[in-house]
Structure formats: C-alpha cells, structure tokens
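Every protein chain except one is present and positioned as in the full complex.
So, subunit A:
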Amino acid sequence: MSTQTRTKSRELRDARAATERRRKKRGRAIVAGGGVIIGCLLVAIVISLINAAGSGNSRTAAASQGEGATPAIATAGGALAVGDAAAPVKLEVYLDYMCPFCGRFERANSGELDRLVADGTVRLELYPLSFLDRMSNGTDYSTRAANAVATVADHAPGKLLAFNTALFAHQPAEGGDGLSDDEIAELARDAGVPQDVVNLFAGRVFQPWVEASTAAVFQTGIQGTPTVKINGEVFTGDLYTTGPLTAAVTAAEGE
C-alpha cells in the first residue's frame, strides 16, 4: 500500500469518526432536550393536579357554608315545592338545566305534571342542580339557570313551572356556552315573570343555596339526572314518553 492511499484511507476514517462523534453529540443534545421536556411536563401535571385538588376542596367548603338566601318555597332537602301540600302524591324531580335527558323528560311530561299539580293530585318538588356547570365552557349555565329558577320560586312561585318548561323548551346543547343571561331573562319574561323579579337574576342571591342543595342531594345517593321519585321511591319506568309516569302517579294515588 502506498503512503498516499494510506493517508487517504486514514483521512476517510477520521472524517467518518468525526461525523459519528457529531452525530453522537447531537443525539445526546436531543436526549437532554427530551429529558427537559419530560421534566417540564411532569411538573405541569403535578401543578395541575394540585390546583384541581385545591379548587375541588374550596368549592365543597363554599357549598357547605350555605350562606345567602333560601327560596321561600324551598324544602329542607333542597327542593322547590309547588302544589297542594296535602296532595296524596309527592313527586320529586332531580334535574339540571344542562342535562339533555332532563330536557327529554320535561318535554314528554311537563303537560301532565302541570295538570297533576293543578288538580291537587301531586305535590311537585323540583331539585334544580348545578353539577353540570363544567359542561358549559366555563359560563356555569347550570348555576345561572338554577339561580334564576330559585329567584322565580322565591318571588313569583306561580310562574315557576312555566319558566321551568321554557328553560327546557329552549335547552342549549350540552358542552356549548349555554343560554346567555339575557336569553334566560327573556324566557322568564315570556313565561310571565315580572321584570323586577327578572332584574334579581344577576345578583345570584340563590347561588349558595343551589350549591348547597346540589351537594346535599348527591350525599343522599342520587346518581344522576333525571331522577324521579314517587312518594320517596325512585321511578324506574320510561321517563321519556308521555303516559307511564302519569300511570304510576295515578297508581300511587290509589294506594
């Protein structure tokens, strides 16, 4: 082998080794960068978890304080009661204004419920809950709607069922922004609620009551909405067509 070719092959070897070294160096830099990203992500996850745990606790605390007003027709259990107190059938409805199946229940049964309340068969206890607040892009639609309903129950109880029906008739899509405060106010006015009562919605006077009753209801073992109880027994029949619930109420009345 001539000196010339030997030099050439060494140069080649050196060049290759240099490329290899550069590549390794770059590889180490990438690994280090990746490690930093992983570390940051882990920190972010932990921070996010701590924040979430903190806000969860503070919410429960606020709800259990239970300051603020209670609607005049509220029961101790956290319901809004309408109809004859001596009616033979007590019907409890647990609902959230954001819950699509509550809307279906309401659309199927509201006519019948209005009639049963009006003729004194049923004492209706509505539990407007706010647990679906997280489904309205941070606008807390469930709380705003429930607060408005509680305000109407307090100041204009005669319009409660009409307003309740209107809210479900114009129910917003779950996961959207919900209805705006103005839209809620307009529905209330259309349902016959006086303007001075509508003006009270914005104060959110009953928000603590809604929070407290939501917490209390879930303590009692309610799993979700809509849940309907007839004289304390959970109604397990079809909630989404007109008829079965009326039949069950009639049967309970006969007992």
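Here is the rule we use: contacts are C-beta pairs under 8 Å (C-beta built on N, C-alpha and C of every residue); 3 or more make two chains touch, one makes a residue touch a chain; residues count from 1.
We adopt the following convention: contacts and distances are computed from a predicted model.
Among the names given as "Membrane protein", "Nitrate reductase", "Aspartyl/glutamyl-tRNA(Asn/Gln) amidotransferase subunit C" or "ABC transporter permease", UniProt records the absent chain under the name "Membrane protein".
The residue from A:Ile30, A:Ala169 or A:Ala202 that touches the chain not shown here is A:Ile30.
Listed residues A:Leu41, A:Ala118 or A:Ala169: the one in touch with the omitted chain is A:Leu41. By the touch definition given at the top, subunit A reaches the unshown chain through residues 23, 27, 30-31, 34-35, 37-38, 41-42, 44-45, 48-49, 51-53, 55-57, 59, 96, 100-101, 131-132, 134-135, 137, 174-175, 223-224, 238-240.
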